[in-house]
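Note that one protein chain of the assembly has been removed; the remaining protein chains are unaltered in position.
To keep things simple, chains are lettered A and B as they appear, and every chain counts its residues starting from 1.
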Amino acid sequence: MDLTLKIWRQKNSNTEGKFVTYEVKDISHESSFLEMLDVLNIGLEEKGEEPVHFDHDCREGICGMCSLYINGKPHGPQQTTTCQLHMRSFKSGQTIWIEPWRAKAFPVIKDLVTDRSAFDRIIQAGGYISVNTGGVPDANEIPIPRKIADEAMDSATCIGCGACVAACKNASAMLFVSAKVTHLGLLPQGKVEAKTRVENMVAQMDAEGFGACTNTGACAAECPKEIPLANIAKMNRDFIGARLTSENV
Amino acid sequence: MKLDSKIPAGPLAEKWTKHKFNVKLVNPANKRKYDVIVVGTGLAGASAAASLAELGYNVKSFCFQDSPRRAHSIAAQGGINAAKNYQNDGDSVFRLFYDTIKGGDYRSREGNVHRLAEVSVNIIDQCVAQGVPFARDYGGLLANRSFGGAQVSRTFYAKGQTGQQLLLGAYSALSRQVANGKVKMYPRTEMLDLVMVDGKARGIVARNLITGEIESHSAHAVLLCTGGYGNVFFLSTNAMGSNVTAAWRAHRKGALFANPCFTQIHPTCIPVHGDFQSKLTLMSESLRNDGRVWVPKDKATAEKVRKGEVKPADIAEADRDYYLERKYPSFGNLVPRDVASRNAKDVCDDGKGVGSTGLAVYLDFKDAIKRDGEDAIRAKYGNLFDMYEQIVGENPYKTPMMIYPAVHYTMGGLWVDYNLQTNVPGLYALGEANFSDHGANRLGASALMQGLADGYFVIPYTLGDYLAQNPADKISTDHPAFKEAETGVKSQIEKLLSINGKKPVDQFHKELGHIMWDYCGMSRTAEGLKKAKKMVQELRDEFWKDVKVVGTSDELNMSLEKANRVADFLELGELMIDDALNRNESCGGHFREEYQTEEGEAKRDDENFSYVAAWEYNGPGKATLHKEDLVFENVKLTQRSYK
Partner (left out) sequence: MSWLTDSLKSSIFRKLLMALTGLFLILFLTVHLAGNIQLIFNDEGQAFNIYAHTMAHNPFIQLVSKFNFAFIVIHVIYSIWLSRINKTARPVKYGYSAASTNSPWTSRNMGILGTLILVFLVIHLKGFWWEFKNDSIPMITYDGETMPNVFLVVKAAYSNIWYAAVYVVSMFFVGFHLSHGFASAFQTLGLNHVKYTPAIKAIGKGYAIIVPAVFALIPILIYIKSLG
């Protein structure tokens, strides 16, 4: 298949970017979206031009490194990661717009590569259970109802790609933060510091410059791991409760 | 050079306990005087960095990805072994030890493997305490499944995303220490050289991938937790960025590289579709618990299947060859990875392969769905089935999956002693980056176990032993050794940028991959290896004359990053070939066609090859072999048989 690509090119974080149009030919419909970009890049390199920079690593939908806002949607038309998007989702002759995630908290580093370290800082603010290595009880000491474990797993499955932020009209990170708050908050081990966790993580989220949630649901609709919107409700509940009852004055 | 494995004396089961008592300790107040560099943030790296920081050491943690959470451990699907015996089915530390030694085809150290089995139980406790949501039974206790080659259910899992959950657990522990100020994180920073002062590892030189700046970092010890080198094959299940550079640069500085030819080919990967394919996707081999592997019995039918004239569902039971069940009645579809892989290659070489390329076999869930219902199968493998459908575009609930082996894991790596220290004092290698515990073949669900064992439970003890014996004085990065390393790194980068040839880096990588896969892959011959050695040499020469790297060194430049990595792969490839050529036997992941039983099984030569082949670097393509003899006091060496 032949395609026209309109790709955001930006030299670095200090310069302005713009869309540049490229043509690619003879792309197999079986190849993945990133493999299509590989073909483009090899062509560019052969011509001595700089390849289009984009983040990617595992290419099996789990590391969360790939991003790309494709034809107006994070990770493109399918609810999956860009690396798992295949060219059979497109038609020959189509024009495809490819942009980086756009958010104040995710500044562009180069072309389609953005800095998502804000997510790391949010986790550092409390996305953990404070146990040191060793000295922990036997794994079967605390039974956890299967349903709770499964629900925690559904939230823990977040890959931290940032599609939720990219999809949200407010560039809000609520789905990402709530997934971690829900995962740890559901488990008995995580309840010990649940209040402090949600207070600190939300504070960090706000400090990073993400927008506020207006419940459009776009994040959950685009999340490649299908983190449910109910997580945000749970986080709201936990946060309001923690703010009113925790002893952190 | 005499290789001392430093295995403690005494009975097997007491070695680690005694060793833990015998190691020297660093006074709690003194720990904060020591700096430790940890390169890599996968299971081994993140767990080591977090655990060492908890103890009070100052840790600097490096990863080339944008976040420590992206390390490729995240992609492990199936599970993690532990000798908990929660299922009351006869498991024990000794059985896990025995299975691992046997599965590794008797090419690993008894002492290391027993320690691994011992601490496996602590890993599960640790991960649960961190909030890893392992699968549970209705009673609320942990669930287990049996996994590739094991006859007990000792594998703990979190859906098909166990690696992800374990890594996120380690990442959360790491994040906590970053917040505590005990770990300084350097993401998007790639180690490009090891710095040695007075014969000891004292730091690294790294490139900031965003600014291109070359930075020096000094410390009292350097831990390489940089994973495996499977990407030497270009197509593998590794992440695109997985590379050997950190380990290789350490090797060039004197660290020995052990058993490089031991590569594991994973039997259940999604088959290759075309020339521009960039990577192979693995599907957990837990699928083999319920899926049945088969190909059409006769070549004519297979031919029709390849042309799309016959659908797999239309092939009658009688016309199918469930070759693993036929050849290995007691293990059936659960034979170890190398056996399953080689058999798939054999049937495909025999003209019975399916898929458009003929390089695929079926993995059929029809009977399991009939037996347990589609919902039960979906609960177990739902995400794997979805992934398959996403990539291939076929519904595996309706039509059998197609699978083919792909390079997945490398058992070889930097040589380390019992303390995980390389032959360079102060330089350690953990996880897949070392060679230590899996011998010639790794059992399923043991990689996660080893990575976390090394990071959480071994290095905190053994590193202390080294640091306690070394002064806490800091070394400045202005030291000539750092300046020299920086100059070396910069000049290689300048060279790569100045060649300005015609071929992009990826082309070289692809060509290298083809050579390695064809001649140093699933089965090898002396003749083929000799040919491949020459081809790799030629390719390497061409690379340094004709590679095209665009862009500059002072910016984010992914072509340059790749070029640096491929340059190292081009040297490693040859060492793998040398090692494969040296090992005149077949064992585990190393299959030499000249050395096989009449039934076509791997034929070991314990008399002559029961050793670790550790190679010393003397320039590209020039390596000196050092042998560490393997001593077996607790297990009897037998020919593996899964009949």
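Methods note: a contact is a pair of C-beta atoms (placed from the backbone, for glycine too) under 8 Å apart; a residue touches a chain by one contact, two chains touch by 3 or more.
From a predicted model like this one, the values you see are computed outputs, not experimental measurements.
For the chain excluded from display, the touched partners among the shown chains of the whole complex are A. Interface note for the absent chain: among A:G72, A:P137 or A:P188, the touching residue is A:G72. Touch with the chain that is not drawn comes from one residue among A:E99, A:D120 or A:D154, which is A:E99. Residue-level contact of subunit A with the missing chain is found at 6, 8, 19, 69, 71-73, 97, 99, 102-105, 167, 169-172, 174, 202-203, 205-206, 209-218, 221-222, 229-230, 232-240, 243, 248-249.
As a working rule, only the chains that are shown with their structure count from here on.
Rounded to a whole number, the gap between the C-alpha centres of subunit A and subunit B is 27 angstrom. Of all the residues in subunit A, the ones that touch subunit B in their complex are 11-12, 28, 30-32, 34-35, 38-39, 42, 44-46, 48-51, 53, 55-65, 78, 80, 84, 86, 88, 109-110, 113, 115-117, 119-120, 123-125, 127-134, 136-140, 142-146, 149-150, 152-153, 156-157, 159-160, 183-184, 187, 189-190. Residues 47, 50-51, 54, 65-72, 74-75, 84, 86, 122, 124-142, 158-159, 161, 163-165, 168, 171-173, 175-176, 178-179, 185, 187, 210, 237, 239-241, 273-274, 276-279, 281-282, 387, 390-391, 393, 456-457, 460, 502, 504, 506-507, 548, 550-551, 555-556, 558-559 of subunit B are the ones that touch subunit A when the two sit in their complex.
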